[in-house]
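Reviewing the structure listed below.
One protein chain omitted, others in place.
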Amino acid sequence: MPVRVQTDDFDVGRELAALRGTDARVGAVASFIGTVRDVNDAVPVTTMTLEHYPGMTEKSLAAIVDEARGRFSIVDALVIHRVGALRPTDQIVLVAVTSAHRGDAFDACRYIMDILKTRAPFWKKEDTPAGARWVDARVADAAAEQRWSTDP
Amino acid sequence: MPVRVQTDDFDVGRELAALRGTDARVGAVASFIGTVRDVNDAVPVTTMTLEHYPGMTEKSLAAIVDEARGRFSIVDALVIHRVGALRPTDQIVLVAVTSAHRGDAFDACRYIMDILKTRAPFWKKEDTPAGARWVDARVADAAAEQRWSTDP
Amino acid sequence: MSDSRATVPVVTTIRLVYLARLREAFGRADEDIAVTVGRPTVATVLALLRDRGGIWAEELAPGRAVRVALNHTVSGGDALLRNGDEVALLPPVTGG
Partner (left out) sequence: MSDSRATVPVVTTIRLVYLARLREAFGRADEDIAVTVGRPTVATVLALLRDRGGIWAEELAPGRAVRVALNHTVSGGDALLRNGDEVALLPPVTGG
């Protein structure tokens, strides 16, 4: 199962080893971990809560992985996204892609992250000294998604 | 020490955890693992030997990391490259970059890999059914390096 | 007899789901609504919600960045609804 939504933390080393398995076609493993920062838009963040839309989330992530498979030559891919209460330095998301060559691995990993950011139904609510606030969508994320639609 | 050349394997999970440390400025960790494939240019590969130029290698890798720091906004970076005898599925190289945001982490990680491929003094010799052969430099790698020189 | 059957209103029951900031704004996570319009669409439901006025009209005003998911897939306003469909209102997503 290449897509998981969970409250528990994940072990990156173990996940990457499982994704690679013993597949000797793999020459490249690109991965990305998103982590909680202690500041966002210049405001200190003490804790955050991640919520999602169960049912749609898994479907959405699986569709994004499928699109990546269609665009790039990859062997396998994995997406793990956490939900629930998180604190600074906690891991939020892991995207990992295996491929024969690094170009496809890097491209597919970045593609999945960029599209996940703008399409997968997750929402962050941060606790700050001024109270709780829902995180605003970033213009930079929309721009990052847009970048892929100008490709051939 | 952000650059290591070693015969021993490395534990990706442990290395990424050490690189991140407890730095809550980090929101993004991009990493790349290069692994040995069992086929190269359509020829089966049973084992390979990686040699390097001690002294120059570390200097070259450190210079590449410094260039990445100059080009991108990153918190920290790590390069581990193995030498000696390797077999298919073995890990060859790890490049990992931490940053506040994913764009810089992805860019810097890919930059370091692309430049490492064309500049760091490593050479692969493959054992194939037809005998041992030194791996030829790939045109695609030169093109990947060139891509960065057209940037602003 | 056949005439009176034709005038019995067709009821389409839709499950509405409100996510994140919208759940808090509307004070509820979900609800079922009965739509009596023939051939109802996503736009029909949005219009019914806007007609509640107040925060509903405000949050769902045209031009607001609210996405609609029909049965877990992002959908446009002209998608036809069937009995038992789930329509979710999603603020801009901020995962990853």
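Letters A, B and C mark the chains as written, and numbering starts fresh at 1 in each.
Keep in mind that, in the parts below, contacts are C-beta pairs under 8 Å (C-beta built on N, C-alpha and C of every residue); 3 or more make two chains touch, one makes a residue touch a chain.
All values reported here derive from a predicted model rather than from experimental measurement.
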Chains on display which the left-out chain touches in the complete complex: B
Residue, one of B:13, B:44 or B:121, that touches the chain absent here: B:121
Residue, one of B:3, B:16, B:29 or B:50, that touches the chain absent here: B:50
Absent-chain interface as seen on chain B, which is shown: 34, 50-53, 55-56, 59-60, 81, 92-93, 113, 116-125, 134-138, 141
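To be clear about the criterion, only the chains that are shown with their structure count from here on.
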Distance between the centres, which are taken as Cα means, of chain B and chain A, whole angstrom: 23
Numbers and ranges of chain C residues touching at least 2 other chains: 96
Sites on chain B at which at least two other chains make contact: 102
